[in-house]
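Note that this complex is displayed minus one protein chain, with the remaining chains in position.
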Amino acid sequence: MTNNLGELQDRYLAFIADRGWEEFHTPKNLTMAISVEASELAELYQWQDNVPVEQILEDDDLRERSREELADVMIYCLSMANELDIDVEEAIADKLDQNEARFDSETADKIARDLSQWQR
Amino acid sequence: MTNNLGELQDRYLAFIADRGWEEFHTPKNLTMAISVEASELAELYQWQDNVPVEQILEDDDLRERSREELADVMIYCLSMANELDIDVEEAIADKLDQNEARFDSETADKIARDLSQWQR
Amino acid sequence: MTNNLGELQDRYLAFIADRGWEEFHTPKNLTMAISVEASELAELYQWQDNVPVEQILEDDDLRERSREELADVMIYCLSMANELDIDVEEAIADKLDQNEARFDSETADKIARDLSQWQR
Partner (left out) sequence: MTNNLGELQDRYLAFIADRGWEEFHTPKNLTMAISVEASELAELYQWQDNVPVEQILEDDDLRERSREELADVMIYCLSMANELDIDVEEAIADKLDQNEARFDSETADKIARDLSQWQR
């Protein structure tokens, strides 16, 4: 069984339809759901210092919980994309196009320089 | 040029590396970025009533801005997944497995019934 | 015992100091805590339609849970204000000054008109 995004999206839609939950999945509600799940992910790191990823990866439990919360965020993103008839991969590619044009080397250097004073 | 998730992830990684921004992409910072972008998406719907998706789809500008904010959320999700060495499609599939088991028909009916009193 | 904001702030500071938790209360961490608690408040309303406050007030349990989450948001706001040596009431008064000047009657009418198309 492959798991491409389109198939996962269809599977989630069937899950919602089977349970009679479609009426709750309005765009407004879905933006709240995405934001709430994003906060559940952030909560895992809330009181930690800004440690490097290598230290996170040593903690299997934290990694697993992050994986689950990240999945929740993305599931609601897929549901929102489905509601608005958005092709997720295409939307991401278009945004990367924009970012690559917007952050030219001069702008990027300035940002890195400004941020460097806030690193330890 | 195809745009599967793995390729988009690689493209974003190159974008960050080219700009010398890797040091800022710690797990903690990325959870904040995901949450901040999720709020930018929610902000578009903040003062709207909970209107059906059909009405949203009539507004090309709102749909386009939603598409961009959704892409931002997902780009940071892909970056987080990359940091933690998480296969996004697999994580989503595993979470759907869990949800399908957890929300059996009795539980789902109870949720729908509880929520029905809060609908108009 | 009175409960003005300054006293509540001092009481919270003593609570944190007694438990040896000061080192975790950095500005960055506190912004995450405020945001996480704000999401816990939003979560209570996530799947509800946008019902009028009168209906909410009939549900004692929802009102009580909202009261607790709102208190959590404000406690972390007071802690952040304390860290940054901000007088909360003065900061609010200054922001209200700004808003009153910024949203003159013409601007306010335009906003209400734009939003009216998104109400039911």
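By written order: A, B and C. Residues from 1 in each chain.
Keep in mind that, in the parts below, contacts are C-beta pairs under 8 Å (C-beta built on N, C-alpha and C of every residue); 3 or more make two chains touch, one makes a residue touch a chain.
If you're wondering where the values come from, they're calculated on a predicted model, not measured in any experiment.
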| item | value |
| --- | --- |
| Absent-chain interface as seen on chain A, which is shown | 32, 35, 47-51, 55, 115, 118-120 |
| Chain C residues touching the omitted chain (full complex) | 3-5, 8, 11-12, 15, 18-21, 23-24, 26-29, 31-32, 34-35, 38-39, 41-42, 44-45, 48, 50-53, 56-57, 63, 66-68, 70-75, 77-78, 80-81, 83-86, 88-96, 98-100, 103, 105, 108-109, 111-112, 115, 119 |
| Touching residues (missing chain, whole complex) on chain B | 24, 28-29, 32-33, 35-36, 38-40, 42-43, 45-47, 50 |
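Quick note on the criterion: only the chains that are shown with their structure count from here on.
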| item | value |
| --- | --- |
| Geometric centre distance via CA averages, chain B-chain A, whole Å | 4 |
| Centre-of-Cα separation between chain C and chain A, whole angstrom | 25 |
| Touching two or more other chains - residue numbers and ranges from chain A | 24, 28-29, 32, 35, 38-39, 42, 45, 50 |
